[in-house]
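As you look at this complex, bear in mind that one protein chain is not there, while each of the others sits in place.
Think of it as A, B and C in the order they're written, each chain with its own count starting at 1.
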Amino acid sequence: MPVRVQAEPFDFGKECAGFGQGGSSTGAVVAFLGRVRDDSGSLVRMEIEHYPGMTEKAIGAIAAEASRRWCLNDVLVVHRHGKLTPGEAIMMVATAARHRVAAFEAAEFLMDYLKSRAPFWKKEIAADGAAWVSAIAEDEQALDRW
Amino acid sequence: MPVRVQAEPFDFGKECAGFGQGGSSTGAVVAFLGRVRDDSGSLVRMEIEHYPGMTEKAIGAIAAEASRRWCLNDVLVVHRHGKLTPGEAIMMVATAARHRVAAFEAAEFLMDYLKSRAPFWKKEIAADGAAWVSAIAEDEQALDRW
Amino acid sequence: MIDVLYFAWVRERIGLPKERVETNALTVADLVAELTAREDRYAAAFADVSALRVALDQELADFSAPLKGIREVAFFPPMTGG
Partner (left out) sequence: MIDVLYFAWVRERIGLPKERVETNALTVADLVAELTAREDRYAAAFADVSALRVALDQELADFSAPLKGIREVAFFPPMTGG
């Protein structure tokens, strides 16, 4: 399954080990891992809410568009929801293509669209209170280059 | 060791599992894997020659420059030499940064410079003969964007 | 009858994740006006629609989009995945 939305942790190393290894037409694999940062040093946990049903559909459409534009041999998106602790893996994408430029561009395209077009919302729970993470203009602008 | 030049195979999954996992200031990890492609279907093996001494020095300088430009929390380059079969891993880079844009850009910078500035030469041994891989103009031009 | 879903701080302000709404609203904007007129908590959630996004039957849409044939409307802030 190229798209997985799950509450359970995933193992980035294992996912990378098993990705894009078949055949010899793949010359380049790019994998991206997003982790929970703790900038303030007081983050207790992150909670990720999503829109079941729409989430899978939206990511599937983004992954299909990337595969079409860059002729990918393989693509993978894993995104967690629920409660996460600092340092934990939030999500990953991986792309497999003949050449490195396609693999890099497709992975960045996936990330840019997942950021702003997949229905996830992050809330940071710190020692002194909780706050929803705000979308930033840069992330919206990042879509313009595609 | 952030730079390894070796004849032995490496395990991309294991390298990814162990990379950039410490602390909670890393929000983004990008890993790239280069594999031996067999476009013609007749490739028997690839042989990679390098310049011992200069190789480590050149890659070290490229990695240091990437760390400086993008303020990386971690960086890794592994590159093999010797005989490889189709589908085998040739090399990998990994970068860890606070944000995704830095991690992606640094990984692409590393790849662009390794392609054209690290002393490796690939030879393809096919059923019907052997030939050195030619450098392509695009790879040289790719350096212009940095 | 239409299912209306709320996510993130929209859900928190309105105080529920989902409700069935009896409406004759022709567009999303009409539905927002109806909901806003109901109670303060709706007015608080919809105070600035430029800060909100809407999905119709799980596809992103505009506030001017017609509701004809739509079974599920969702309101939420800009997404912050990845």
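Keep this in mind: a residue touches a chain if its C-beta (ideal position, glycine included) is under 8 Å from a C-beta of that chain, and two chains touch if they have at least 3 such contacts.
Because the structure is predicted, anything quoted here is derived from the model rather than measured.
S.K.: Considering the full assembly, with which of the depicted chains is the omitted chain in contact?
M.R.: B
S.K.: Can you say which of B:Lys14, B:Arg69 or B:Arg117 touches the chain missing from this structure?
M.R.: In the complete complex, the chain left out is touched by residue B:Arg117.
S.K.: Using the touch definition from the top, which of B:Ala7, B:Cys71 or B:Ala135 touches the missing chain?
M.R.: Checking the options B:Ala7, B:Cys71 or B:Ala135, the one contacting the hidden chain is B:Ala135.
S.K.: Out of A:Arg37, A:His50 or A:Arg100, which residue would touch the omitted chain in the full complex?
M.R.: For the chain that is not drawn, the touching residue is A:Arg100.
S.K.: Which residues does chain B use to touch the chain missing from this display?
M.R.: Contacting residues on chain B, toward the hidden partner: 34, 48-51, 53-54, 57-58, 79, 90-91, 111, 114-123, 132-135, 140.
Everything below uses one rule, namely that only the chains that are shown with their structure count from here on.
S.K.: Based only on mean CA positions, could you tell me how far chain A sits from chain B in angstrom?
M.R.: Distance between chain centres, rounded to whole Å: 23 Å.
S.K.: For chain A versus chain C, what separation do you get between their C-alpha means, in angstrom?
M.R.: Those two chain centres are 26 Å apart.
S.K.: Listing for chain C: what residues touch at least two other chains?
M.R.: In chain C, residues 82 touch at least two other chains, as defined above.
S.K.: Got the chain A residues that touch at least 2 other chains?
M.R.: 34, 111
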